[in-house]
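This report refers to the structure that appears directly beneath it.
Note that one protein chain of the assembly has been removed; the remaining protein chains are unaltered in position.
Residue numbering begins at 1 within each chain, and the chains themselves are lettered A, B and C in the order written.
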């Protein structure tokens, strides 16, 4: 029952072709160290799930790890512009986009968390998304009301969540915005955490009521301080503007691979640290 | 925008025939002062909603306030036995029970919180509940899987929740088990809080992240210390064994009305206290 | 040396022994017996059980204040995380709840459970408390263990008045014996040493099915010691004190 793994070991859990839910939102608390290691291990044909992605999805698209993206929004925010490698991969036909309203991703994950094949959605009642995508259908209401749109469940094979702290059993806490992360841990078949800090179980118990992810749902824990960087982590660190700018200026694969290389030391540093359990 | 009302004023919001969701679970944190005042104001034909009720539902049944009960379980726990007045009212045909699995109440409230007419439910696939109740139907999965059971949404006209503390705007916090209370505040058309304590807004803001019910969802706040008694309120008070036993020994309506009367002073005490806002 | 023990002790031990280490286990309201049994199992063969309950305390550290409720806040104090009822249900729907302890009032040889009514559903002769979570948990949790502190011909019947639910029923523990559900029928699994085949037969409303006569092993000294420690006020006997 040893849950604490190295980053390489944990990433080896992810299979080519897996449906992978990524925690965080746009530039905030994305599980970037895990994403980088997936790229290093050359995962293929991943089906990515996220309401609103940015650097995580873009990086995996840049290195040909992605088959499809289920999301409502993929872009850096205002200051950093669009997601260039994602765009290129989609426009060249390498990556399929299954565009959702962010809410329909949420509803599809709710369906998975309840193990039902679909979830009714109120708002999606007009437009081409409904027409073009076979994961939406409109049915009659058997209770006699208006027609109802259903979204098909999305069951991630694995959810990757970067948390502020957890114990060796995976009892984990996120500070500040939780985005869809807690839901993802209930929807996915397997949950892998990367964490800023591994703390003693007794310390986690002090505020047991505010644990977001109970350990019995968690398959693996990886100790990766700065594991969301260059994205932000609430109250821990802000975005790394320089790293993002340097990445966004890169044109070719070699540059991006060397960008990955530069993070290696940092990404693997946590596993060499003493862990107090 | 004054939200702080007296108990009588707040209860006057509830209309005869309303669908009323009651917070708490069995003998814990039921909104008893509000329930008592509904009985005093002789509300009629209420449709009660709760996963697992006890003293609240029993008392309202004893005084002919109830038309129907949607619940998974109505009984005192082990030591106090069954709910005598509820049983009598149901067996005499005065009250209709729409029996749910507790989870189907939860799912029906989830549907209301999402404003969809139904919610798919995985587990309810056998037995007479499915056959006898028209709020369950089994449909084909339009995505091609197994047949799926749907439960019809339950939209409470009002949710009555007893909280530990809130500010004058209704930003509220519950300590310990929240049961279905938070969900009820999202499912109901109107939310009324009774509270042990009204605290300054600035104090609620100190742990804004852990506010369970944001004030903008709340229509009215009533200051009722001991408002859950004789049920328990986590870390505030335990059940009132003597009161429960005396109630359970009562046979006729007069006795129960005098039981109500005895609580009057206590139930109305909060509104006379200074409130620091 | 013979140790003395009560029927609630042997029932608690029987329930506890059915749990395997590492399993995820749930009980609901009015469930003092299984609540104590889970803690007993944690002190015996299954230290890594995951104990789930209605108020949401994962692995509560003590039950000593849970006198009148198995859904009380005491189960949250000293717990290791918060995982409330709605989430427990979702977990079971996902096939990740290993064991659910559930009650019921009437059981039949076909494995049907009635917790709803005696008589007609809409005009009941007796309105029972209701199945609580049973109707969705019995079909979805991997193993269902039922218990009932009454064993008579009105409880164990050929056909229940109303099928609140049926599903993954595994065992039923009574004051007299343990039934196991297999091949679509309740089978007599073991008779408590405090009872006898004759007594079980005389109090069961259907013909007893069994391959061999076995007896439930009595509580061990260690089990009784642990029970004394974790349940000093004998909450496990509460249901017997108020047999309705």
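Throughout what follows, contacts are C-beta pairs under 8 Å (C-beta built on N, C-alpha and C of every residue); 3 or more make two chains touch, one makes a residue touch a chain.
Note that the coordinates shown come from a computational prediction; the quantities given were computed from them, not determined experimentally.
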item	value
Missing chain: touched chains present in the view	A, B
Hidden partner chain, touching residue among A:3, A:28, A:169 or A:223	A:28
Chain not shown: contacting residue from A:3, A:55, A:152 or A:178	A:178
Residue in contact with the excluded chain [from A:34, A:80, A:118 or A:263]	A:80
Identified contact with the non-displayed chain, of A:5, A:101 or A:116	A:101
Among B:42, B:94, B:205 or B:235, the residue in touch with the chain that has been omitted	B:205
Footprint left on subunit A by the chain that the document does not show	25-28, 51-52, 71-75, 77-83, 86-87, 90-91, 93, 96-97, 99-104, 106, 121-129, 132, 176-180, 183, 232, 234-235, 239, 241
Those residues of subunit B which, in the complete complex, touch the missing chain	1, 113-116, 169, 171, 186, 201, 204-205, 208-211, 214-216
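One rule holds for everything that comes next: only the chains that are shown with their structure count from here on.
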item	value
Chain whose mean Cα position lies farthest from subunit C	A
For subunit B paired with subunit C, centre-to-centre distance based on mean C-alpha positions, whole Å	28
Centroid distance [mean C-alpha coordinates] between subunit B and subunit A, Å	37
Contacts with 2+ other chains: residues of subunit C	76, 93
Numbers and ranges of subunit A residues touching at least 2 other chains	114-116, 209-210
